[in-house]
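The complex appears here without one of its protein chains, the remainder shown in place.
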C-alpha cells in the first residue's frame, strides 16, 4: 500500500465569496483524497493549516510514502519548523508532489534552493498541456496533449533548477508557455511539480489531471528510506584499506 | 578572433520555384555569414553540399572554432565520414550550432544519440519565442520574448536527451509548444540547438534571431582543444602510487 | 516476466591461452544468464558474435525488455546495421546494460554520442566500488562499498555525457578513480553502464556484482514501448486550436 498524505492550506474553499467554495466544498484535499482513495494500492490521509502544527509530525511523515502539497495565500502561515520536517523527510526518501501555487510553498522552495518565481495572469485562458516525455511513468495514459478550458496563466521564466525530466509543457491561449511538469531527485526522495490547479477552476476533477497525479504518486513512492540523511559520520582515524 | 564556418546544404535557395530563392538569394549561409562577419571578433567562412567532400576536411575543422549547420532535404547526401569528422571535432572542442531542420542532420543526431524526432506543420503560424533562462549568455539582449510573424511549426515531443539549459521555448499560435533553444556539453565541445529558421521565412534577417546566433557563437567558442579525444591510452602496468 | 537478452562477443573464453577460458568456460554470457535465470520474474536468452547477424533481429529486440552487452576485441566485427537496430530499439523503450569494455561498443557509443574514451592499466589492482546514490534502485542491497580483489584499472577522464545518476565510483589501489556506474535516459529507453568485469577476473561471480546487474535489469525494464521513435510526423496544415 502506498500511504499518501494530502496537505492543503484549505483557505479559499472556506470563503463563501470565492468560487473555490462551490467547486471544492470538501476542499481541494478532499477532492484529491477522494479520487486517489479509489485505488486499491493507495490509502490516503489529509491535513490542513487548521490542524495542530499543520497536522505534520515527524512520526506522521515517517509513515507517509508520498506527500501532496497545495498552498497559496497561507504559505507564510506554515512554520519554518514544519517546512524543515517535510524537506528532511523527502531527503530521507518520502516522495513529494507540489501542485500549482505550491511553487512558492516553503517545502518546495527549500528543496529547490531557488526563487521558484514565475509570472502570472488571471484571465480564464485555455491551457493545453503537452507531453514532452511520452515514455515517462507520469505521462502514461495521457495522449499527445489535453486541454483545460480555463486555468490561471503561469509564464516563464520559472526560477527552478534544471529538471531531470521536463514531462509536460503548458500552452496558454493568451500567449504564454510554462514548464508544467518537472521531476527532481533530492537524495532518496523524488519530487514532482505540476502546474495546473488554480482554486477557481475544477482542474482536479479533470480525468487527465487525476491520472497524472495518480501516476506521480506511484512514481514517487520510496525505493528506500533512511532515518539519518542529515548525519555526517566521523569514521574514525583508521584507514579502510 | 572566433573562426566560424557556416555550413548549408544550399538546395532550396537555388530552386526558383521555392520562396527561399527570393528571401535568401545568397543562400542561408550567405545571410548568416554576412551578419556575423560584421563583428570585429569574428571571421567567417562558408561551405555547402556542392563543395568537394561538403567542404569539410579534418584540417579545416581544426581551424574552426564554431561550426553552424543548416540542412533539410539533403541530410542523406552528407557522407557518414563527413558527419563523423564533425562529431569528432566537436568532442575535441569545436563549438557547434544546429539550426532548425538540422535537428535531423547526421552530425547532430550522432552527437545526441537519439532520434531527434518531432512533429511539424506548415501553416504560417506566428511563433513567440520565450526566454526561460534570462541569465544565460545566449539570451542576453533578448527581452522576455520576441515574435516571428511566420514560421514552420515544430511540436513536442522532441526526441533529444535532457538539455543542460532550456534557454528558449517556442509558442505557436496554432497551438503547439517546442523547446526552441537547448544547450549541451559533449566532452570538450559546446552544442546549441535553435529551432527557428525555415527556408521560406526571413527568420535569419530578424534582429533577435541574429543576436541569438551571435551570442551562441561567442558562448560555443572552445575553452580548450585536443587532438585525440578518441584515444584510450594504456598507461602500462605500473601503479601510479 | 522481464525478457533479458545477454549479448557477448564470446571470443576470449574460447581461447585456451586466455584465463577467461578457465573462469568462464560457458562464456560470460553463460555466467550472467545463469544467475539471472534463477529469478522468478526473469527469462533469459543469449546471443553472440558467432550467431547469424550477431543473433540480433528487429523482431527479437521487440521481444526483449532489457539487453545486456559485453564486448571487447570484437567491437568492429559487429555490423553498423546491428548497432543501429539496438540503438533504435533502446530509443523505442528497450532497456540496455553495458558492461565493462562495452564502453567502446558500437551501440553504447551511438547512444552516448561521445568518444567513451578512458585510460586503462592491467596490473591486478584491487577495486573498491563505492555507492554514491544509496537511494537508487540499482544500489539496493549493496553496503557502503564492496571490493573486487583484482580488476583491470579504468581511469578518468571518461568521455561520456554527464549522467543522470552517478550510482557508483570505483577506487583502485593503484591510484585511479572511475565513475563505475552511470544511468541515462535516451528517449523511452533506460541505459546503465557498469565498469567492473574484465574477462580475466571472476567478477561476474561476485555476489555484489550479480546483485547490481539484477537490480539494473529490474530498473531498466520498459515503462512504455513504441514502434516508431524515428518518425517525424507531418500533422498537416490545420491549426489544432
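In order of appearance the chains are A, B and C, and numbering begins at 1 in each one.
Note that a contact is a pair of C-beta atoms (placed from the backbone, for glycine too) under 8 Å apart; a residue touches a chain by one contact, two chains touch by 3 or more.
In this text, all values refer to a predicted model and were calculated from it rather than measured experimentally.
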item: Among A:3, A:104 or A:144, the residue in touch with the chain that has been omitted; value: A:104
item: Contact set of chain C toward the excluded chain (per top definition); value: 128, 130-134, 155-158, 162-166, 169-171, 175-177, 179
item: Touching residues on chain A - with respect to the absent chain; value: 87-88, 91, 104, 110-115, 117-123, 125, 155, 159, 161-162, 164, 173-176, 184-187, 229-241
item: On chain B, residues whose C-beta touches the chain left out of the figure; value: 93, 126, 128, 134-137, 140, 164-165, 173, 185, 187-189, 222-224, 226, 241
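Operating definition for what follows: only the chains that are shown with their structure count from here on.
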item: Interchain centroid distance [CA atoms averaged], chain A/chain C, Å; value: 35
item: Residues of chain C engaged with two or more neighbouring chains; value: 164, 173, 185, 187, 241
